[in-house]
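A single structure is presented below for examination.
Incomplete set of chains, arranged as in the complex.
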Amino acid sequence: MRDIVMDGPALEAFCKEAFPQVHQDFAVEEVAPMRVRVRLKVAERHLRPGGTVSGPSMFALADVAVYFALLAMIGPKALAVTTNCSMDFMRKPAAHADLIAETRLLKLGRALAVGDVLIFSAGMEAPVARATMTYSIPPDRPAAAPAATP
Amino acid sequence: MRDIVMDGPALEAFCKEAFPQVHQDFAVEEVAPMRVRVRLKVAERHLRPGGTVSGPSMFALADVAVYFALLAMIGPKALAVTTNCSMDFMRKPAAHADLIAETRLLKLGRALAVGDVLIFSAGMEAPVARATMTYSIPPDRPAAAPAATP
């Protein structure tokens, strides 16, 4: 099992640099080999009428969480982009609770990585959604701009 | 073939009421039985560094487009929610061009609807993404709140 090469603070610092618009939405709660836990700090802008968290906010959480799991293993140099996503929305998120993404990489190949995410409302047991994300990892380049998608 | 029961202005008015946070992002360009064309009016808040449109913005467009295609056929009373999504991100969107979602319903059942979306950068021929969305349509109720997900 490979070791992690970026920890939580390193991931958050990278996120702040690369995605200034959204970095404050996410907190990295735990990083382990092939696994991360990421929190979406739910705010008014993530909600829909009735207090539920919007679909795009859940997509963004799943996408960022797999991206963090990948960067934790391969470092910040990668220009990785999402190529595929499947999601199932299974329950209504709790009103005004943060969302927690339990994430693991199922595959970390040279060209493709696949990550699986279960999203929970903080404090609840049944998942509100699941997602699988595939990232394409381009060949190494001297200096890479931040990834486009997440 | 069933007729449409909501046209473009009706869909936009419903959207303005139900989703005050995002309604100004979307324009309904065409409505036909089982088909809609929806535009994402790309603004700074949809972009990532480098000028590409973010993944969550493309998800939001696909989700809203299928929702509109569904409402056009069954009217505004439905408390429909997204249950499943699959997306493929195939090309980088053009910088600062709007996105166009060509959308059709493949199935309109009593309980489930399935819609297919091709997303294009305005003025380009090759699609930047594709998506399929499944909506769950609950049994009729006297008075329905706006749908939760899109």
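The first chain written gets the first letter, and so on, giving A and B; residue counts start at 1 in each chain.
Convention: a contact is a pair of C-beta atoms (placed from the backbone, for glycine too) under 8 Å apart; a residue touches a chain by one contact, two chains touch by 3 or more.
The structure presented is a predicted model; accordingly, all values stated were derived computationally and were not measured.
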Assuming the 2 chains shown are copies of one sequence, what number of copies does the full assembly in this structure comprise? 4
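Here, only the chains that are shown with their structure count from here on.
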Need the CA-centroid distance for the pair chain A / chain B, whole Å please. 24
Of all residues in chain A, those that touch chain B in their complex: 18-21, 45, 48-50, 52, 54-57, 59-60, 63, 81-90, 92, 145-146, 148-150
